[in-house]
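To start, I am sharing the structure in question, which I have written as structure tokens.
Complex shown without one protein chain; remaining protein chains in place.
In this document, chain identifiers A, B and C correspond to the written order of the chains, with residue numbering beginning at 1 in each.
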Amino acid sequence: MNEALVFYVLATFSIISAVMVVFSCAVNSVLFLIMVFISVSGLFLLLGAEFLAMMLLIIYAGAFAVLLLMLPLMLNIKETYQHTAVKCSAFGVTVGLLLFSCLAFVLKVKPQRLENDVSLAVANNVKALGEVLYTDYAYLFQLCGMVLFVAIVGVIMLMIRNGMEIKEHKIAGQIIRSADEIELKQLTDGEK
Amino acid sequence: MVRAVLKNSTLNTMQQTAGGGFFRLVLEVDGENILKATPHIGFSHFGIEKLIENKSYINAVSLLNQEYALVLAIEKLLKIKPSKRAAYIRVLLAELSRIMSHLQTVVSIAEGAGNSTPSYYGAAVQEKIMEFLELAGGSRLHANCLRVGGVYNDLSYGLMEDIVKWLKKDFLCFLDNIDEKLTEDRIFKQRTVGIGTVSSENAIEWGFSGANLRASGSLWDLRKAQPYDVYDELDFEIPIGKYGDCYSRYLVRMAEMRQSVNIILQIIEKIPEDFMIILDDTVATDNEKTVLSHSSKNIDEDYNVPAGQCYESTEAPSGEFGAYLVSDGSNRAYRCKIRTPSFAHLQAVPHVLKGNKIEDINTIISSLGIEAGEVDR
Amino acid sequence: MIISEIIILLSALFAASVLLIYVERKLIAAVRLKKIARVYGLMQPIADAFKLFFNETILPRGKTQVAFMLLPVLFFTSIVACWAVIPVDEGVVLADINAGALFLVAMFFLSICLIVVIGWASDSKYAMFGALHSVAMMVAYELSAMLAIVCVLISSGSMRLSDIVNAQAEMWYCLPHFPMFVVFFIYALVRTNCPPFRMSESGNISDGEYSIEYTSVGYIFIAFARYVNMLLMSAVITVFFLGGWLPPFEVELFLLIPSVIWFGLKMSLCLLIFIFTKTAFPIYRYDNLVQFGWKMFLPFSLVWVIAAAGYTLVSATGKF
Partner (left out) sequence: MIDKGNINELAELVPITSLRNLVSDFKVTKGELFLNVKADSLVKTITFLKDDVNFQFEQLIDICGVDYLNREPRFDVVYHLLSISLNQRICVVVQVADKTPIPSAVSVYETAEWYEREVWDMYGISFFGNPDMCKILTESSFNDYPLRKDYPLNGSVKWSYDEKEQRLTAKSVDGII
């Protein structure tokens, strides 16, 4: 009873937040996205998937959302975003439908291995996840890593700017300087 | 499509200078880097020049090193010179307050780099110097002991011995301590070396003077080049920096403090015993009202200054401090323009800051020894 | 039941913070040759909090007022929540959950996220700059610190914090994982805002901290959260690297001392080092600091994780 209550509260919360993500301005939508993550991680906890719940918080709410927040803050696109959201709605709906059909497909197929493997139920879920990830899905996992790597390189390339007058300092050169550079000189007059 | 215009953001900041005054600095930044900096001054302007024009000469006094140039200019117009002992006392007090000022700059460079602990040690030392100035002149911060024709009074008995004892024992220890803790500190070096570099040519072009000019490598010191009072009789060396960055400016100031100690020790040896304020008796016959003796009655009376104009400059701690005096023969200055070093240095701040990081602003501004009150006058 | 425990935890944290503030002021004053109040100085933080309570609350003009008021509380919660999983003694812990270490990491990330939002909600450029600084700096060290925790997890084989402590009965992890201990300690300095690894430069420096716009109650929460954070980081270091409540040697005399006191002693050692660094060093410049985090610590920690995992694997299976 208690668990069911918590489930319904979290589920409603996450759905409402998810809807608000679409219908609010840039920064607010990211904040709602964080709420979605938090409530979904609560749902994971209810299922007993502690590792997944924490990972969701760490990766999405922690790292990912920080980056997402920086974007609208730095670019200051609070106002323009809302107009374009309407224009891009067709695109959004298409992507949404696509994702939903993927989910439906997965639910229908139901991977057999997860159902049957007894060891997974017994062992804690870190070990279980590790075994699945590094055996069956090893290549996909590596591919994800590659995608992230490319993204990092792309970001760094975007940030490199040429032609700006910025003073660079070499740390080694800075530390090597000593107080001996000061010369004591006499400013004598002509006779001396 | 989303079209965001990328604009550099501007920051409107209030900068605290080494001595505690404030001015406004508008920054245009790109991330961490300063693209443009515009100082706005005038927030502590109180019209000292107008006041000097409307007060008699005696009332136009301020901080010790600051009144020095004015006193010299008035003396030049009056064609008088202080007695040897008075001149030595002047130089001694000027060097003491130079130590105080350099110390303030040095600890505020450290504070700009994020370590405020040295400023507490510095405060104890400054307190001691202010005690000496109080014994010499009667007040702590505004020492107020220079007079036209000499000084306010002879140094009280035993004061010089106290100063020497303190300088030799405590102050040199303190300097060594700072050298040990700060000068060789890795992080301090990273915060000051190569920051705010000013080349020798630029330093001259941007109107630098004093320690900042010397840190850039120019051999120039008014105390030696155009000596006033008894500086030509004293033997001291001029520290010259190489690179003109914050670290050089810091080192030059540290070395100058040691030279000042050297100067004071020489003064104690050379100072003559007799105390008299006026030397040149001919002036007294020139103009009855300019009779200046050490009796306080005559000193506090007004005197007229012959008509004429002159420019006198002294080596104040932060640079060339000049006074351009126009007299019309009355007991008030017709025009007194005060040339402060900070005004010229602050004008160069936009050039120096350009391309540096936001975090370094404080280090750079304190290392230039800028004081907002001196800028505005 | 749980409510009374939470109240006990909060009051203990409050008392510890007050003591910490007093000791911090006293130590800094000692280093700087200043004189400050004696034992009565303990009342100062309480009086400060009381005074702040009656200060005027200043709200930003924009649409962010609700967030502005709520966020300090959330920030405070995200830090206090970490205390729920920290075992002070065998069995003395609010919630001894399986994934305790992960919970800590999640909360660390969440508090970073909240700092950005605090900067945004303040509706001021200076708070925003401060928040961006803090976050960039913390993220730069966060990953290496997480890898340091991963090393500990690999060695202990559990994510439950009390198991981690018990696994250190033979040897504290600060010895075999000494470089990781240093990494995590520096991360703690970054998080607790101690120079030379300070997140945001404040005082007379041009840009402020993320909390610059806060007054009154909001400021109380943020300031309190800071001290709780200092306590928390020292406790986390104690649990992960210094053997928690375990005495350093299994000597009869040491075993007589209650284990809570050992925990407290280790925490205060860490806190003393935090406070000492506050007065002794200048601050690294922001860009140097971030470079240091990304270019030195992260690759090194990665290598160390692989080495630790390899060693554990070899010693467990007995073959390469």
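The criterion applied here is as follows: a contact is a pair of C-beta atoms (placed from the backbone, for glycine too) under 8 Å apart; a residue touches a chain by one contact, two chains touch by 3 or more.
Keep in mind it's a predicted model, so treat the numbers as computed, not measured.
Q: Specify the residue from the set B:L11, B:L172 or B:C310 that touches the hidden chain.
A: From the options B:L11, B:L172 or B:C310, the contact with the absent chain belongs to B:C310.
Q: Looking at the full complex, which residue from B:P82, B:G150 or B:G322 touches the chain that isn't shown here?
A: B:G322
Q: Write the list of chain B residues that the hidden chain touches.
A: 41-42, 45, 47, 49-50, 53-54, 76-77, 204-207, 209, 218-220, 225-226, 308-311, 313, 320, 322, 324, 326, 334-335, 337, 339, 343-344, 347-348, 376
Operating definition for what follows: only the chains that are shown with their structure count from here on.
Q: Comparing the two chain pairs, does B-C have more C-beta contacts than A-C, or is it the other way round?
A: The greater number of contacts lies at B-C.
Q: Indicate the whole-number Å distance between the mean C-alpha point of chain B and the mean C-alpha point of chain C.
A: Taking the mean C-alpha position of each chain, the two centres sit 45 Å apart.
Q: Name the residues of chain A that each touch 2 or more other chains.
A: Chain A, residues with two or more chain partners: 171.
Q: Give me the residue numbers in chain B that touch at least two other chains, ranges are fine.
A: Expected reply: 190.
Q: Write out the stretch or stretches of chain A touching chain B in their complex.
A: So the residues of chain A touching chain B come out as 75-77, 80-81, 84, 164-167, 169, 171, 173-175, 177-179, 181-187.
Q: Which residues of chain B touch chain C in their complex?
A: Residues of chain B touching chain C: 9, 11, 13, 15-16, 25, 27, 32, 110-117, 120-121, 124, 185, 187-188, 190-191, 357-362.
Q: Touching chain A in the complex: which residues of chain C?
A: 67, 97-99, 102-103, 105-106, 108-110, 112-113, 116-117, 119-120, 128, 132, 135, 139, 159, 288
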